[in-house]
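Presenting chain A:
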Amino acid sequence: MAQVEKRVPGTERIQTVEMRGITKRFPGVLANDKVDFDVRAGEVHALLGENGAGKSTLMKILYGMYAPDEGEILINDTHVEIHSPTDAIQYGIGMIHQHFMLVETLTVTENVALGLPSSRGLLTDLDAVSKRIRELAQVYGLQVDPNAYIWQLAVGQRQRVEIIKALYRGADLLILDEPTAVLTPQEVDEFFATIRQMVAEGHAIIFISHKLHEVLAISQRVTVLRDGKRVASRETAGCTKADLARMMVGREIRVMPEKPPAQVGDVMLELRQVQAQSDLGTAGLKGVSLQVYAGEILGLAGVSGNGQRELAQVVCGLRPITSGRVLLKNEDVTGMLPGELTKRMLAYIPEERMKDAMIQQFTVCENIILRDHNKPPYAQRGFLRHNIIGEYTDKLIQYFKVKTPSRDTQARHLSGGNIQKVVLARELSRQPRVLVAAQPTRGLDIGATEYVHNRLIEERQKGTAILLISEDLDEILALSDRIAVIYEGKIMGVVNRQEATAEQLGLLMAGVKEELTPA
Partner candidate 1 sequence: MIEDLFSTTVLVGILASGIRLATPYLYAAIGETFGQRSGVLNLGVDGQMLLGAFAAFYVALTYQNLWLGILAAIIVGGLMGLAMAYVTVNLQAQQGISGIGFYLFGLGMSDLLFQKLLGTVETVRGFPSLYIPFLSDIPFLGDIFFRQNILVYLAYLLVPLAWFVMNKTTLGLKIRAVGENPEAADSLGVSVARVRYFSIILGGMLSGVAGASMSIALLNVFQQNMTSGLGFIAVALVYFGGWRPGGVLLGALLFSMVNALQLWIQVKGIQIPSDFAVMMPYVLTILVLVLAVQRVRPPSALTKPFERES
Partner candidate 2 sequence: ATTPATPEVSEPETTDEPVVEEPFRVALIMPSAINDLAFSQSIYDALVKIQTEMGGESGFQFVYSENMFVVDDAAAAIRDYASQGYDLVIAHGSQYGSSLREIAPDFPEVSFAHGTTVDTFVDEGITNVFAYEAASDQGGYVNGVMAGLLTESNVVGVVGPIETGDAKLYIDGFKAGVMASNPEAQVNINYTGSFSDVALASEAANTHIGAGADILTGTAQMVVGAIGVAEERGVLWFGTQSSQTSLAPSIVVANQVYDWTVVLRDIISLIKEGTLGGKAYAITLANDGLVMDFNPQYTLPESVGQAAAEAIQGIESGSITTLP
């Protein structure tokens, strides 16, 4: 299949893209307020801002998904009209969305070929496409099996498919909306290598991330949005994390929290030689043994797809165990249903909160009682007590500072960060004895991240046993008392925080085992 015909005015490749005075109103929200933004071939321009600052909106305008209310777009200094993604693609703009745009039931090749003219006319030319995918993969280090179905792929691999899709369409400018949120540090490194390669070949990149160190590492320029306005735009070189944070939030942020010493108690959660299958039917957990004590945070580090999801689900009764035992405070809870575990004061913040822990069409109230809807005082003889539920919800909204018009607002109308807070509020307010928190700060801005970290530490001080699952090694190191590393469904080792180093953990995460002093 040939490259797509482009109708870029003047030159063939994108040299500069400029957005001038872009304003976008959603009823009730001024998402973008006279924003100027530009990017040049051969550079990475980072876009920063709190949750809801208007980053995605600005980029969707550039990609033709939203029409701006005011402002104009210029490519190579020529005014262009971009009315749809098709227009954008033809100008050589590619976008990788915050939420992947992939058809899970199709193969990688089919996803890439979708919507493109075929060299065989009406028939698909999947062989040719897959050949070209392998070439691109070679050039940019994007290893992925063209014949695999999307549902079989891990997030990191899906990310690569998205990039291949854009490159395949001959994107000169690539918009990356929080591409690293779901990637492991290793994957981020590989991903950055790909980006550098692309920049070297003259691509222009727009990069959105909440992780300041990534912004510092990859970008040449950075622009900060706050409440829809551009508040700063400067060369990255010379900026510090603290500078960026201040520009974003307008106040000082402690990037990593302070932590009082741990008051460790009894074993609260114990896994003994647990085995379980993964979604694909392969062995997901191959005999995992772990203990989490009251009053400690046990960090579980590991590269995504090594069994973290399975482990969390096994503990919370959402995945059957093929062999082994799970104990909650010395009680065997193997095979118990989630409802029964809930009664035993187990709390769980799952990785995919929007999907797995919230009912988008339910109100905040209704979501707050998702775990306890049939327990007094929220229900009596099978009837819900809306007054009590409402008052309780109001209290949580206030205490956890959830930004919502009212307790009766549907969850889907809240911003991602606030949905996160609702889950957190629900799980923590249940006064759990054991808390499983998977990727609790994924997708959150630094202000919200700081807030979540503080809450977790607070919970630890109350004597809760916390299993913190994170792919963010910085987060693990900052919060954990002990750190376990999981690799291919097995625990590679457990180390005390004081004895752990990033290098050593990195090796373990890669499956390289050294002799360790067990914690």
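As a convention for this text, a residue touches a chain if its C-beta (ideal position, glycine included) is under 8 Å from a C-beta of that chain, and two chains touch if they have at least 3 such contacts; residues count from 1.
How were these picked? Simply put, all candidates are chains of the complex that A comes from, given by their letters.
Worth saying up front: this structure is predicted, and the values here are computed from it rather than measured.
Participant: Contact as defined above, complex as supplied: which of the candidates 1 or 2 touches chain A?
Facilitator: In this complex, among candidates 1 or 2, chain A touches 1.
Participant: Looking at the complex, which residues from chain A come into contact with candidate 1?
Facilitator: 65-67, 84-86, 89, 95, 97, 101-106, 110-111, 113-118, 122-124, 165
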